[in-house]
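What you see is the complex with one protein chain gone and the rest in place.
Chain lettering (A and B) follows the sequence in which the chains are written, and residue indices restart at 1 in each chain.
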Amino acid sequence: MRFILGFIGAVFAIVLLISMISGISEWVTNPPSPLAAEEFHKHPEPLHLASDGPFGKFDKAQLQRGFQVYSEVCSACHSLSLVSFRDLAGLGYSEAEIKKIASDWKTQVPSINPDTGEAATRKALPSDTFPAPFPNEVAARAANNNALPPDLSLITKAREGGAAYVHSLLTGYQNQPAELLKKFPDAKTPQGLHYNPYFANLNIAMPPPLTANGQVTYADGTPATVDQMSKDVSAFLVWTAEPNLTTRRAAGLAVVIFLLIGTILGYLAYHQLWDEAKRTVRPTGPLDPENQAKSRRAKAKAGVAG
Amino acid sequence: MATKAGSAEVSQTAGPIDGEEGVRRRDFLNVAAVSFAGVGGVVALAPLFVQMSPSADVLALATTEVDISKVQSGQGIKVSWRKQPVFVRNLTPKEIAEANAVPMSALRDPETLAQRTKPGKQNWLITLGVCTHLGCVPLGIGEGENKGPFGGYFCPCHGSEYDTAARIRQGPAPKNLFVPDYEFTSPTTVMIGAKGK
Partner (left out) sequence: MSFSWAKPYEPKHPLMRWIDERLPLPRVVYGAIGGGYPVPRNLNYWWNFGVLAGIFLTIQIVTGIVLAMHYTASVDGAFNSVNQLIMRDVNAGWLLRYAHMNGASFFFIVTYIHIFRGLFYGSYKAPRELVWMLGLVIYLLMMATAFMGYVLPWGQMSYWGAQVITGFFSAFPVIGEPLRVWLLGGYAPDQAALGRFFSLHYLLPFVIAAVVILHIWALHIPGSGNPTGVDVKDERDTLPFHPFYTAKDGWFAGGVLLLYAIVTYFAPDYLGHPDNYIPANALATPAEIVPEWYFWPFYAILRSFTVDFILPAKLWGVLAMFFSILLLFFLPWIDKSPVRSGSYRPVFKRFFWLLVIDVIILGWAGGGAPTPMRNVISQLAAAYYFLHFLVVLPLVSAFETPLPLPRSITDSVLHGEEAEAAPIGSKPRRGSTATATAE
């Protein structure tokens, strides 16, 4: 049997080596041509938010500004389908304010006419989730040059880089570098797309959403630069992706401290128990008090202190 | 892993080598370690229990707005509030008079009609449509349904009979039909679940 198994192992190894050799020869004879998306793609620039780090907390003023950017700019195309108006309490809005935000929301909630049963809309309530700007995917694509604006509820969790990616993407629109066109003449950004080195394939369907300083007017007087607006909306989207973030960390800190103390106590108790194991579990062992006494007597007899 | 029995056994293994002091320190460590494990275990159960209480989306549906403009005198409607039926009934003057004529002593759960309605809106009787016996939905709100001998509601499950103020008169139910919090947001709309001012 060992011979058969050895044979099987050798067969697998040989096929792997054949695969490897053919892979290498393919690589040598026909080296893969570099792609523009590989060379010019940029990783997100670091972004520092109040919610970063194990002890970070949300900056509610910033979240409110970010919510303002979402509602005045992003919400024209992007839904926020997992978030309810009532969740805005986490941003520091009062119940009355939330009610007003909900009923003033530009898109209404689909409902039925109570008399005729026909499709109708009604004003949103705090218990509703944010109504989507488009009734369905087809409508969303039709209005956006066949591109689907993704839902933003979880966007900072669903993209490598999270909030930093969102911020870099929003501020990263630029003209296609001449160098890129020189190297890859075929990689010209197609009509209707926009060059953005932070986007995976470099050409994004979303037109630059934040274009001018002062595009929104912040109630708290913060200057609404494009960078500031991008930062604020990124922070807001960290919150939408995980409203429980600060609760989670606070609970985590308590649990970690508790477990740390418990583990140390457990370790000490364990050590104490085992240090005596050899002496007490086996009363006839060499560390048994009687034997130790004998040892001490022998040492004393031999004139050794101890 | 450590258990209560653990600490007992551990202290037994403590040999006579150390003095009293040592025994006490040893016991302290074992008791502390085992207590930590116990407290940790109990605390870890907490999320398993709290996850069963109503979630935030359920709690958010605490109010229901009802349009009562189309409920004529003598009619009633059944609406849903927190997934429970609510009876909204427009009492006729005769029904109001019947309810007010009942002496308190005849009631199992003494309440006047005025206590069970809003001032000036005595014809609007709004109660939960849940029998206080074992939770069935009584008959009597729909057109042509059995209203029972007292002209209010009749529960078909175990025969509880309610009068025109939805008070229990006969049968096994212990209490009157429950009156939820509600308020008139306009002459023709009622917000059920809203605390009246």
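One rule holds for everything that comes next: a residue touches a chain if its C-beta (ideal position, glycine included) is under 8 Å from a C-beta of that chain, and two chains touch if they have at least 3 such contacts.
This structure is a prediction, so every number in the text was calculated from the model and none was measured.
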item: Residues of subunit B (touch criterion as defined above) contacting the omitted chain; value: 1-3, 5-6, 9-10, 13, 33, 37, 46-48, 50-53, 55-58
item: Absent-chain interface as seen on subunit A, which is shown; value: 1-2, 5-6, 8-10, 12-13, 15-20, 22-24, 26-27, 32, 54, 82, 87, 129, 150-151, 153-154, 157-160, 200, 241-244, 248-249, 251-253, 255-256, 259-260, 262-263, 266-267, 269-270, 273-274, 277-278, 281-282, 284-288, 291-292, 294-295, 297-299, 302, 304
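In this text, only the chains that are shown with their structure count from here on.
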item: Chain centre separation (subunit A, subunit B; CA means) in Å; value: 41
item: Residue numbers on subunit A that touch subunit B, as the complex places them; value: 84, 86, 114, 126-127, 258-259, 261-262, 265-266, 268-269, 272-273, 276, 279-281, 289
item: Subunit A-facing residues of subunit B, complex; value: 2, 10, 13-17, 26, 29-30, 32-34, 36-37, 40, 43, 56-57, 60-61, 67
